[in-house]
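Dropping the structure in here first, questions after.
Only one protein chain is missing; all other protein chains are in place.
By written order: A, B and C. Residues from 1 in each chain.
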Amino acid sequence: MEGRRGTWLLLLPLAAVLGFFLLWPLALVLWESLYLDGGFSLENYLTLFVRSLYRESLATSLLLSASTALLGTAIGLPLSYFVYKSGGRTKSFLLALTAVPLTFSGLVVGFAFIVLLGTSGFLTLILRELFGINPLEFSSFLFTWRGLVIAYLYFLIPRMILTMTAAWSNANWSLAEAALSLGAGPLTVLRRVIIPMLAPAILAGSSLLFAVSMGAFGTAFALTGIAVKILPLVIYTHVSELSADIAKADALAIILTLVTTGVIVAYERFFTSPSKA
Amino acid sequence: MEGRRGTWLLLLPLAAVLGFFLLWPLALVLWESLYLDGGFSLENYLTLFVRSLYRESLATSLLLSASTALLGTAIGLPLSYFVYKSGGRTKSFLLALTAVPLTFSGLVVGFAFIVLLGTSGFLTLILRELFGINPLEFSSFLFTWRGLVIAYLYFLIPRMILTMTAAWSNANWSLAEAALSLGAGPLTVLRRVIIPMLAPAILAGSSLLFAVSMGAFGTAFALTGIAVKILPLVIYTHVSELSADIAKADALAIILTLVTTGVIVAYERFFTSPSKA
Amino acid sequence: MAGVELRSVSKRYGKFYAVRNVSLKVEKGEFVSLVGPSGCGKTTTLRLIAGFIAPDGGEVLLDDVSMASVGVRNRQVGIVFQNYALFPNLTAFENVAFGLRTRKVPEEELRSRVEELLAMVGLSGRAAAWPRELSGGQQQRVALARALAIRPKVLLLDEPLSALDAKVRNSLRFEIRRIQRESGITTIYVTHDQEEALSISDRVALMNSGEMEQIGPPGEIYLHPANRFVADFVGVNNLLEGEYLGEGRFRWREHLLSVEDVPLEAGPAALMIRPERLVLAPSEEGADNRLTGTVTGRVFLGPLLRLAVDVEGEQFLVDLLNTETAAPSLDDRVSLTFSSSDARPVGNTGKIPG
Partner (left out) sequence: MAGVELRSVSKRYGKFYAVRNVSLKVEKGEFVSLVGPSGCGKTTTLRLIAGFIAPDGGEVLLDDVSMASVGVRNRQVGIVFQNYALFPNLTAFENVAFGLRTRKVPEEELRSRVEELLAMVGLSGRAAAWPRELSGGQQQRVALARALAIRPKVLLLDEPLSALDAKVRNSLRFEIRRIQRESGITTIYVTHDQEEALSISDRVALMNSGEMEQIGPPGEIYLHPANRFVADFVGVNNLLEGEYLGEGRFRWREHLLSVEDVPLEAGPAALMIRPERLVLAPSEEGADNRLTGTVTGRVFLGPLLRLAVDVEGEQFLVDLLNTETAAPSLDDRVSLTFSSSDARPVGNTGKIPG
């Protein structure tokens, strides 16, 4: 097309400025995390692995993310098949319904769970009436990392459903039909045809779930304040408290970013590699 | 395929339970927001429009979201063209780079901006050295809603770029070539061919930006604490403070949810309507 | 003994009949094409035979046994799809071996059978190739070998060549027929391409709107179409709107023509004359069935030379073999004659099942 060179000339400085804008803040955080008393040092990072607060927060975050990714995949996968199979208007309706929780603020989600399952929550009170449970005991579960898993699933299952519904639609069903006609049983078809066919999408979906769980803040904050030590909350306390330890927060932020980015990048490599199955 | 009926029977109860799980918390919030002193009333909502705190927080949120959506679209659109045009390995690299900020926790983003532009921020100090600016004055900007716009753009521009790069790739360039061959000038091609062709994607992108801005919490919280009155922060204060006013928080959450969902649904209707241009 | 038999088979979706009351008997070893425009029900018919869907009425029989309670995996049918449908995570060898492995064929026998099949489709050297490394034509050959590996009772091909380009399509078409002939397998071939169907089938079944319009050998379908739909679908034709007067007489404008005597009620009808059955004659002689016109077009179709001749405002197509005998040039006046047996009146309806 004509004038392409002109467009490039216009765009290059813009791109440079914005690439800088996007990467600079992060680079700075990295720099600060390595800079200690006028020299470079890995001490901030080493501390993280020495002090149990940091070790535990990283472990909790990983555990939380892995659990939500696993559960979200396990629950979202069959549901997505259901949505895909419903077809026509039903499918459009279900997809629209599924997309709704994605637009909720994480804070609202956390809040809704308090209203539902908190100490004086709606369901808690019903269960007390019906079964005489102890509200404090019951809802204390909600304020642990296991409770966070439940709340996170609320907005992660829809993500999985949306990812997988698209994958089901793009699936080549002739493969399954061919396998059936060649005498394969339903389990063989599932194991040798359908799962290999969907593997990239399933991996994409669960990586996404993992990365989102690692970084989520609003829901956890609304539910537990800073009681459950997950990485984003620990970072927050280091910045907000009077005894602010910026350098530690820097290091934590870098680690959080590395984990989430790493998962997504690793997935991208797999997904876009030419040898995908 | 064989055994489809069996699959349905398995899935239906699962779907019912989970549909319930997804919608119930929200329904409960809605119910609580309408329930007052043993009867139903719109009073919680009316208060929101009477008390200036709520009116202003809604106005600030809308202003913030509209600004970020507008700016994000304006900046992301030409950048996405640049990414699309770069092609090949450069394009893959730029896309991977763009996807990185999406995986950052909102909290980390807010934090990075403090490190960069805060009172004792890196850039702030440089500017003080160079131009003798007043750090307090300079970085106070960061802690207003205008400062939030800057920080939000950090993770919204990449979203816009990703949405639009896909749209550029799917664009039918023959249309532009046909228009050129028929004697249309570059501006006519842009106005009559390219913009109508990309309109659905542009609208999709900016709706997404708007909805995400409305609900974002971590970045704002990290940057301003609860100083800037935007909806998610006001909800948070109502839940977390000792003088918790759950009913008001309910009503605010419902309004927040209605706005974000409304924007996305309105867009979906437009995008999937058969008369799309 | 019938390899495949459909007895008044119907399939409804809501109120829409995808297939309506279709009967078809395919002999063992016969090659039958199902052909028709898109949406005519040909693929649905194939899927009913394969067992992917169950009929709402009627019965499907393979080798004279009712398949009412037999599922896909036990019908022993080989299927070739338009999109090849090779398992992308298996090599060519393993794709072909798939059906043998599900049948637990011993490794040695399996190996020799797969190699024999790959040789048959001309891909001996590519056993270790992944599907993505093969061209479209090669992938479809592997798919064919895979379908044949299980020694199916019937081979079902669903538009197997539609995704390939013209040259590959033409050569693979005849190779499929050769392999079918050698293996002697009953075959049902679905296509929307009438030329393809006519060129390789023992019989052609022409479908429209879920119903059978005509079943018969290619020559019969081509020369004696049952109705105007068939005449129109099977290819280039001169169709003259006029009036059938009965007893082999047809009026077109001022001309009284002597035509084939068909059991058609007198009244408005169309007269079908194949382009290759029109003969160019010196312009002067007087005779029956003679029309005079001007050459307005001259198209080179490889082995054929196709002329367009304008007769009283109506365009006639005339096919000549493209040999160097003097063919008329543009604007030449020519006379066209035809024998009465080459001019067939057709009505709008009427079915001739085979």
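Keep this in mind: a contact is a pair of C-beta atoms (placed from the backbone, for glycine too) under 8 Å apart; a residue touches a chain by one contact, two chains touch by 3 or more.
Fair warning: this is a prediction, and the values are worked out from it, not measured in the lab.
Enquirer: Considering the whole complex, which of B:29, B:193, B:222 or B:235 touches the chain not shown?
Expert: Missing-chain contact among the listed residues: B:193.
Enquirer: Quick one: which of C:89, C:183 or C:199 touches the chain that's been left out?
Expert: C:199
Enquirer: Under the stated touch rule, tell me which residues of subunit C contact the chain that is not displayed.
Expert: These residues of subunit C touch the chain that is not shown: 165-166, 170, 174, 192-193, 195, 198-200, 218-219, 222, 234-236, 274-277, 297, 299-304, 319-324, 341.
Enquirer: In terms of residues, what is the contact footprint of the unshown chain on subunit B?
Expert: 172, 174-175, 177-185, 188, 192-193, 196-197, 277
Note that in this section only the chains that are shown with their structure count from here on.
Enquirer: Between subunit B and subunit C, which partner chains are common?
Expert: Touches both subunit B and subunit C: A.
Enquirer: Tell me, please, which chain's centre (mean of its C-alpha atoms) is farthest from the centre of subunit A?
Expert: When every chain centre is compared against subunit A, the largest gap points to C.
Enquirer: If you average the Cα atoms of subunit A and of subunit C to get two centres, how far apart are those centres in Å?
Expert: Subunit A and subunit C have C-alpha centres separated by 54 Å.
Enquirer: Using the touch definition from the top, which residues of subunit B touch two or more other chains?
Expert: Answer for subunit B, listing residues that touch two or more other chains: 1-2.
Enquirer: Listing for subunit C: what residues touch at least two other chains?
Expert: 52, 72-73
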